[in-house]
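Have a look at the structure that comes next, please.
Left out: one protein chain. Kept in place: all the others.
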Amino acid sequence: MKLRLFFIIVGCILLLAGYAHYFTENELFQFITSSIAIVFLAAWLGKSTESVAHYAGDRIGGFLNATFGNAAELIIAFFLVKEGLFEMVKASITGAIIGNLLLVLGLSVLLGGLKYKEQTFNSKLASHNASLMMLAIVALFIPAVFMKELPPIKIETLSIVIAVLLIIAYVLWLVFSMITHRDFLSDIETHESEALWSKSVSMIMLGISTFFVAVVSEWLVHSVHQVSTSLGWSELFVGAFVIAIIGNAAEHSAALLLALKGRIGAAVEIAVGSSLQIALFVAPTLVLISLLMGRPMDIVFTTFELAAIGVATVITISITRDGATNWFEGVLLLAVYLILGTAFFFI
Amino acid sequence: MKLRLFFIIVGCILLLAGYAHYFTENELFQFITSSIAIVFLAAWLGKSTESVAHYAGDRIGGFLNATFGNAAELIIAFFLVKEGLFEMVKASITGAIIGNLLLVLGLSVLLGGLKYKEQTFNSKLASHNASLMMLAIVALFIPAVFMKELPPIKIETLSIVIAVLLIIAYVLWLVFSMITHRDFLSDIETHESEALWSKSVSMIMLGISTFFVAVVSEWLVHSVHQVSTSLGWSELFVGAFVIAIIGNAAEHSAALLLALKGRIGAAVEIAVGSSLQIALFVAPTLVLISLLMGRPMDIVFTTFELAAIGVATVITISITRDGATNWFEGVLLLAVYLILGTAFFFI
Partner (left out) sequence: MKLRLFFIIVGCILLLAGYAHYFTENELFQFITSSIAIVFLAAWLGKSTESVAHYAGDRIGGFLNATFGNAAELIIAFFLVKEGLFEMVKASITGAIIGNLLLVLGLSVLLGGLKYKEQTFNSKLASHNASLMMLAIVALFIPAVFMKELPPIKIETLSIVIAVLLIIAYVLWLVFSMITHRDFLSDIETHESEALWSKSVSMIMLGISTFFVAVVSEWLVHSVHQVSTSLGWSELFVGAFVIAIIGNAAEHSAALLLALKGRIGAAVEIAVGSSLQIALFVAPTLVLISLLMGRPMDIVFTTFELAAIGVATVITISITRDGATNWFEGVLLLAVYLILGTAFFFI
């Protein structure tokens, strides 16, 4: 019954967003309807992912969540690259990383922590993820440090080399975690997650919801530029916070649901895994795609963006290192998010 | 007998400092007498605190030590804010943080380590403190990074937002450590601490010694400016090192006594807890007080100050993370303190 109601709502929102996109000129209306649609679609995507994860086990489930949670970000960023809005791309990458590490993880840890006094998870995984995030930061940090003294052509070459190295590292990480050390990193406790549909229906649901997220993401990109101008918000703030919060809604719903069920390990996996995938896979992929499109985007982030990513990573590592979380650690993550959000808003 | 002798000395020093303040014009004489008075008063305050801590238990005792240890800093800073000496305030905040983390903790760990081969403590607490210190650094670091591009009015607003967020985080930390997770973080081993007086006398002693520290701190502030000029020392160095060492004398005596009794956990609690309180409570409180006074102080620290705080925090986290200390770790902390002191001296 509840499910039927949910799909009726999703259908109505989709029709409304489609109407706004194709038949009206009001960008604020377009922006609001497509944002709401994406949030609902993300919930659908979250449910489908959780259902598939039920059949796939905790770890693969977490990986699926992260992969399909980033579909929206990747598609939005793709269209931004296509239109040459490189600064907006980098802002949305930054926002997606800090949104996952601070907002998604912070809310999961806080709400989970209010229900359970202490939640524990595999700290070996957290330690490994920390090293990977360090690599990502180093990779994004180096071009910015060395940039000032380099001519544009060298920046471009350096960006491509780093992009390729990051993708190789990411592929080797998949080999490591899925093949050679699969058992090694698996969460010890495996709680039950609810499955709304049978295995095959879950897969189909995952496909359909991903498709709709993609379509509506495109509508969103079309309206976001005008809306940010009319509200007087900087593109940096819109890219890093507004877009990222909407784009991360899937991770939000999935991670929060898991945290409230006591599966904080899977929630951490979603939030940190999603950030890793954005930094090690989405960002370098966009650099290489821009090259194929003939308008090469460099991998040089601004000092603010690097400071935000660095700060988010360090505080996340500090909190997840011991393989246990409590509500106050969620407060800390959210406090850092609010401080960064305020700072970005004022620029 | 020893106690009576102690109070006679304290009385004489207080009279001497009072005489110097009210009846002479020699600032160096005023400065030296009030400095010595504060050091003795700090010892008294330390004894009182330890005595109260005896009745209150390790953790509350550590909290009391940190609270009353910072009374001097808060009062000195209050008068500096009142006189609009904002740079001096920030230097003394910086000096209090690095003095606690490097000098107080370094001496405690070194001297405790010369007596005991290895001293251990609750590493969960150390891990939590590390995350809180990270938050403090992030909060102080963000305005400095974003400052260059912002107009003064935005800097001010950003400072107030950050100050409020820090105070909220601090209050929630007290809720966490005193109420919801009190047992969770408590030190496992609870050694006996000596109580010089009965519970009620201890409380009265604490009140009186705090009062005298406050009065003499004011005398000190009056003389320090002229003295630093006549010795040719920069205000940055005086604020960050001279004032901070005198102001931290209470933590020194209390933490050292505990470390020598093998209670390194309580000593770490004093040093790190005191730094946390300065960064998360004293600094933002001063920002808000300055606002009420009509002369708003921003929360923007200089690069040197942030480098010093950041470096002190990172090395402290690195050393306390494993919940065990030895003499060489004390040497490391002191070496970093000397390096920073030399650098500040030469500016």
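The letters A and B name the chains in turn, as written, and every chain counts its residues from 1.
As a convention for this text, a residue touches a chain if its C-beta (ideal position, glycine included) is under 8 Å from a C-beta of that chain, and two chains touch if they have at least 3 such contacts.
Computed from a prediction, not measured in an experiment: that's the story for all the values here.
Undergrad: Given that one chain is not shown, which residue among A:17, A:130, A:227 or A:297 touches it?
TA: A:130
Undergrad: Could you please point out the subunit A residues that touch the chain left off the display?
TA: Considering the whole complex, subunit A reaches the absent chain at 124, 127-128, 130-132, 134-135, 138-139, 141-143, 145-146, 149-150, 154, 157-158, 161-162, 165-166, 168-169, 172-173, 176, 180-181, 184, 317.
Undergrad: State which residues belonging to subunit B touch the missing partner chain.
TA: Contacting residues on subunit B, toward the hidden partner: 117-118, 303-304, 307, 311, 314-315, 318-319, 321-322, 326-329, 331-332, 335-336, 338-340, 342-343, 346-347.
One rule holds for everything that comes next: only the chains that are shown with their structure count from here on.
Undergrad: Starting from the mean Cα coordinates of subunit A and subunit B, work out the distance between those two points in Å.
TA: That pair's centroid distance is 40 Å.
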